[in-house]
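After this line comes chain A, so read on.
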Amino acid sequence: MMPNPLMQVLLIPLLSTPLIYLYARRAGKYGGYAAAIPLTYTLLLLLALLNEVLKGASHLESYTWAPGAALTFGLLADGLSIWMLLTINLLSLLVSIYSVRYMEHRFEEEHEGHEHFSKSDYANYYALYMLYVAGMMGTVMATNLIEFYLFYELMLIPSWLLINNYGYGERERIGMMYFLWTHVGAVILLVGLLSAYWVTGSFEISALPAVASSPNAPLIAVAILIGFFTKMAVFGLHIWLPYAHAEAPTPISALLSPAMIGIGAYAATRLVLLPMSTIFSHFSLIFSLWALVTMVYGGLMALAQDDVKRFLAYSSISQMGYIFLGMASVSTLGVSGAMFHYVSHGLGKCILFCVAGILITQVGTRSMKHMGGLADRMPLTATLALIGVFSIAGVPPTAGFMSKWLIFSGVFDSSLPSLDAAVFAAVSIIMTVLTVGYTLWMIRRVFFGPLPEGLREVREAPPVMTAPLIILAAISLILGVYPRLITDSLLPLIGSLLG
Partner candidate 1 sequence: MVMISPLSASFLPLPLAVLLLGGGTLPLIGLLAEKTGLRRLRELWAIAFSALNLISIYLLYQELRASPGRVIVSSLLGSPPLAGCFEIDTLGVYMAGCVALLGFLAVVYSYHYMEEESRLTEFYTLVLLMMAGMTGVALAGDFFTLFVFWEMMGISSYVLVAFLKYRWGPIEAGFKYLIMSATGSAFLLLSMSLIYGMSGTLNFAYLSASLRGVEPSPWLLLLLATLIVGFGVKSAIVPFHTWLPDAHPEAPGPISALLSGIVIETGLYALMRVTYLTFTPSVYRSVFAALAVITMTVANIMALLQNDLKRLLAYSSISQIGYMLIGLSTGTAYGLMGSLLHILNHSLMKGLAFLAAGNITHQTGMRDIEKLRGVGRMMPYTMLSLSISLLGLGGVPATNGFISKFILFSSAIGAGMPILAVAGVLNSALSMAYYLRVMKNFISTPEGEFEAEEAPALMVAVNLLMALLILLLGLWPQPAIRYADAASRMLVEGLGRYIQAVVGR
Partner candidate 2 sequence: MNALIPYLVSVFLLLLIGLGCLMMKRDMIRMLIGLEILFNAANLNFVALSLSRAGFVDPLGQSIVMMAIVLDGCVIAVGLAMVLNAYKHYGTLDVRKLRRLRW
């Protein structure tokens, strides 16, 4: 075992950023492979840690940071966070490889007419990419509220720059919108964190349970949660998401949607739900309703979309509704299912966004109206898209099935024995049909039906774009068949934390 593995996981992407920058300045698009190297290393580290965590141990590293302001710098990998870490690391590793071809296309498109485009574009892209990944990983590992907040905001800035510099359409305005919405959420979160500090006298996450006994606990919890809900883009706070996810460069969308917004859910679980479950359960009913609305609303709006990336963005909102629903149940199975769904949604949605990217590069349009019958021309992509769709719609043997039934089992667990609550839970479960409906409709519109005249010449994507997706699909299937990998560490942890 390497010393301080988590610190390495955090620092290696950060420290390799300048190197990757310099390399990409010379090597252009091949910078993507350079970015993959440190991420592979951290992935291996995490897998080594996973071995430890699966044995029931959690790995904590603690460093002195600023004793004057009551700060320590801790990094934690336990049965919950290790899965988030692995998901983020894996997705970012694969997406970095995927980016090689995609960003080449993107720059060609952007600099149309100019013969040469600058290699520093690649350098900037991969440097920001690494920072973004480090931000996400740090957020998940943090054990201290301020440290957490630091990384929470740190993942915002590079992603904003990535949208602003490499996005589509009105990317500048959308980038700002994305930044400001989540930033407003984050500052409200900050008030909550600070209030929590004044109750407990400590910024440690492990000290948070003490907040629950404070009379102001509901207010504090709500302040913290609002911040996370904005990140998760639950109904009412979701407006930035379709824009940001649709107009971000597709590899970034493929990280934003699967990896980042779910961190909101993870954080809400980690900071509020688990330590203050009594407070959280006060809001259980409202949150369940809210989650249901989010689920249905996201689904309905997805139906209304023609742009395939916007469609996926709305479906992410809907999927966040599922996660939210699981959390709102405040039951072991529900919360574990929600966290599991983070992983399975991550896998599925990453595949789908990358498929959208493939469509953009190979077909040259994002409008589903202009697509159709593409399964003919790109069978592999179609198959991958199907696996992605099944993963988010919860069709076995994908991981989505496992996570969704855990979520719903938890929902019923918490609502029974009351009859009307059971009916409500049943209604919420029925609404999942909508997911099947809109995802399949997307598949149908894009891949089925007669092939339009103009798309006869479309070719299958190169292996550098499809190979990462095949890996993701395989993992989704493996987790679907053998969910114990996750549940064995997740369920007991959540169970013991919920009490």
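As a selection rule, all candidates are chains of the complex that A comes from, given by their letters.
Note that in this section a residue touches a chain if its C-beta (ideal position, glycine included) is under 8 Å from a C-beta of that chain, and two chains touch if they have at least 3 such contacts; residues count from 1.
Since the model is a prediction, treat every value here as computed from it, not as a measurement.
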Complex member touching chain A, one of 1 or 2: 1
Residues of chain A that touch candidate 1 when the two form their complex: 65-69, 146, 149-154, 156-157, 160-161, 164-165, 172, 175-176, 179-180, 183-184, 187-188, 190-191, 194-195, 197-198
